[in-house]
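Only one protein chain is missing; all other protein chains are in place.
This part shows chain A:
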Amino acid sequence: MPKIEFSQQLIVAVVFVLLFGGLSLFLPGFFHLENMIALLQSVAILGILGLGMAVIVIGRGVDLSMIAALAIPSALTLQLATSGVSPVLAVAAGFALAAAFGAVNGWLIAYAEVPPLFATLASGLFLAGMGQAWFFSIESVPLPDALEGLRVLGRGQTAGLPNSVLLLLIMSVLVWIYLRKLKLGAFTYAMGDNPRGARMAGLPVRPMVVLQYMMSAMIAAFAGLIMASSVGSMSTRIFNSTWIYDVILVVVLGGIGLSGGRGGVTNVLIGTALIGTLLNGLTIMDVSFPVQNLVKGFVLLAAIVIDSIANPRNEETAQQGDI
């Protein structure tokens, strides 16, 4: 009996083609260049977050604090600029906060050996709480005129593509270079595949973990600046929303196994495109937000089930607290 390659990437690609084809045929107004651009734009930030999450998940971790890292550092930047700090310094302070936060996450996971699920769940609450309690008096911090220069991140177009979509592409290339061309990327895959084996082989596993979480936090902070410039304000309330599940959805749906060591940038882009198509179709069909959440929840569940079949846990290397 010939063996059929059971690849999640293939399944998702087929689902995507079917969904996209079906919507193009049956939903008037879907298959228009204009709508395609809107579709990409609506998921660009999600895609960028997905790239950060992908690096973590490939290294066998998970970062539930990404939305806190998206909201608080960027809101801090806006707040500082509003209070008269120079724009450059304000942006630097935001990224410094994100880097420090990522380093704390990495330290907790690599050195204190707290499972990433719990470490980032708690640290995200901590950062969001700290921001909401100490930094900001109201949850929505408006983009001040001093940061008008940042508007190009989230608004406007270059060569017919919205800038946020371009930034997604640029970030994709950067993360692709990191994962596929740099030694660090190879280390990440090795760690994800077998953390203890990677350590035995002499890889600097602990510093790598710290680096990965710093990367995801800074990618999230960057996504936060894009979002702030796009909407005109940063709402720290976004931490209370379901965004983090959307990010995990993009990563898992694209076929990056939660058990680590598999997948890449292409998977994130496929996952993002699929979610974008789904959400765009549902919006055009005028389906309400709660029902959209219902559909997303169902798709996430299906993706996790497929993931656990396609990428079974490696009993030899699995640890308590892995997801």
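In this section, a contact is a pair of C-beta atoms (placed from the backbone, for glycine too) under 8 Å apart; a residue touches a chain by one contact, two chains touch by 3 or more; residues count from 1.
What we mean here is this: contacts and distances are computed from a predicted model.
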item	value
The complex's invisible chain, by UniProt name, from "Cytochrome c oxidase subunit 1", "Ion-translocating oxidoreductase complex subunit E", "Sugar ABC transporter substrate-binding protein" or "Ferrous iron transport protein B"	"Sugar ABC transporter substrate-binding protein"
Identified contact with the non-displayed chain, of A:24, A:42 or A:194	A:42
Residue ranges of chain A at the interface with the undisplayed chain	29, 32, 34-35, 37-39, 41-42, 45, 132, 136-140, 142, 155-156, 227, 230-233, 235-238, 240-241, 279-280, 283-284, 286-290
